[in-house]
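FYI, not all chains are in this one, though none of them got moved.
Note that the chains are named A and B in the order they appear, and that numbering of residues resets to 1 at the start of each chain.
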Amino acid sequence: MKHDSWLPGIATSLYSPNFSDNLGCHGRLAGNNPQDDKSVGLNDAIQSLVSYFETNDIRECILIGHSYGGMVITGAFDKLGAERIKRLVYWNAFVPNPGECLNDMVPPNYVGLFDAIAQDDGSVLLPYPIWREAFINDADEDLAKASYERLNPHPYKTFTDTIELSKAPAEMEVGKSYLNCQEDVALPASLPWHPRLSEKLGLYRLVSMPGSHESCFTNPTLLGKKMIEAGRD
Amino acid sequence: MKHDSWLPGIATSLYSPNFSDNLGCHGRLAGNNPQDDKSVGLNDAIQSLVSYFETNDIRECILIGHSYGGMVITGAFDKLGAERIKRLVYWNAFVPNPGECLNDMVPPNYVGLFDAIAQDDGSVLLPYPIWREAFINDADEDLAKASYERLNPHPYKTFTDTIELSKAPAEMEVGKSYLNCQEDVALPASLPWHPRLSEKLGLYRLVSMPGSHESCFTNPTLLGKKMIEAGRD
């Protein structure tokens, strides 16, 4: 591994088994079901969430997105509006402006790594050493390995597709929170989640806690408590 | 609210009911008593604290300033000296160099917001949504509302008056501490209290804790403990 290619800087997108659970959905985002075609793109993922809201007539929802999930909840709010979604919670998540893709928010060497590890079916999966050191740094080895086994290859196209938005997140009239796990170095600490991405929200509520990018595995109790603090009125 | 005007970046100055209590005073700084004329300036506020020390012949005091209060304690020490004040504790507070005003230390868009919300009587009061999301982000809604009801409009002139000092804080021969609440985004995290303002103190003691700008409301017990750690010899 080269000096300048040491971290991938993604997140739930690379596995996201629990992302849809966080939403309280019974299905998963398009592209994240194990059997999904790995060529699906960002708009497919957003649309699958939009359809879920509409099919189930969900209203006044607090929507949490983790990592890549920040792309999806931003896009979904833009289509669904404040009647259906009352607050967006970004948990160490990407915050896109109109026309940005996820890869625009990671260092160039990450893009190089993604390109290098992309499979023929269009999916990417994080190498274990990166997972262990930079994503789940606060786990013991058993948990690091067990959680890695649960990862689900992710459709890379969702990182390279640019997002269509009618306005920037800072202009969106909705409650906005950023939940920051303070030992999350899945993005380099010199190019961090917070405040680099959080401040793209305009007025937002900051909630933070100790923990890695994978606090859903390493400290779910505290994470749940902080999600409530981030999501309440 | 525009993208670039999302945070005001002030503080106790906008309410400061407890500031004088922190000092152990029975009165309040000029400008912060509910009945005070809202045209009072920074020097009036400083002089009211200086007079309190002299009238009561206070010596070897540990003086804590919060937010705007950092302006006042810096000015008071410059007039009173080390015999009366043994240590200055800046709790998420402004640290002015000679000739600076508070507005010099906040982003230009904050100044624009202040100008826009200033009342005819010369006072400013924070809009509730900013209070709730950026100042008391760690409170539940009931506490956010109850504390907002206690706020006292603040004389804006104290933010635009430049301070007269015989020397920079870094040169002042007095104990200096900075108490930093780590989720305080009353100033943007990209233009933060610490280390941007703390390092203007020269040699100082850092004490930190989790919490928002309004930890006096949300976690007074821990705040008190940290004030003691910041203030001790």
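By our rule, contacts are C-beta pairs under 8 Å (C-beta built on N, C-alpha and C of every residue); 3 or more make two chains touch, one makes a residue touch a chain.
Everything quoted here is computed from the prediction, not taken from an experiment.
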Oligomeric state of the whole complex, in copies, if 2 are shown: 3
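By definition in this document, only the chains that are shown with their structure count from here on.
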Turning angle required so that chain A lies on chain B, C-alpha fit (0 to 180°, nearest 5): 120
Distance from chain B to chain A - Cα centre to Cα centre, in angstrom: 37
Of all residues in chain A, those that touch chain B in their complex: 168, 170-171, 175-176, 194-196, 198-199, 202-208, 229, 232-233
Residue ranges of chain B in contact with chain A within the complex: 1, 3, 6-7, 129-130, 132-134, 137-138, 140-141, 182-183, 185, 188-190, 210
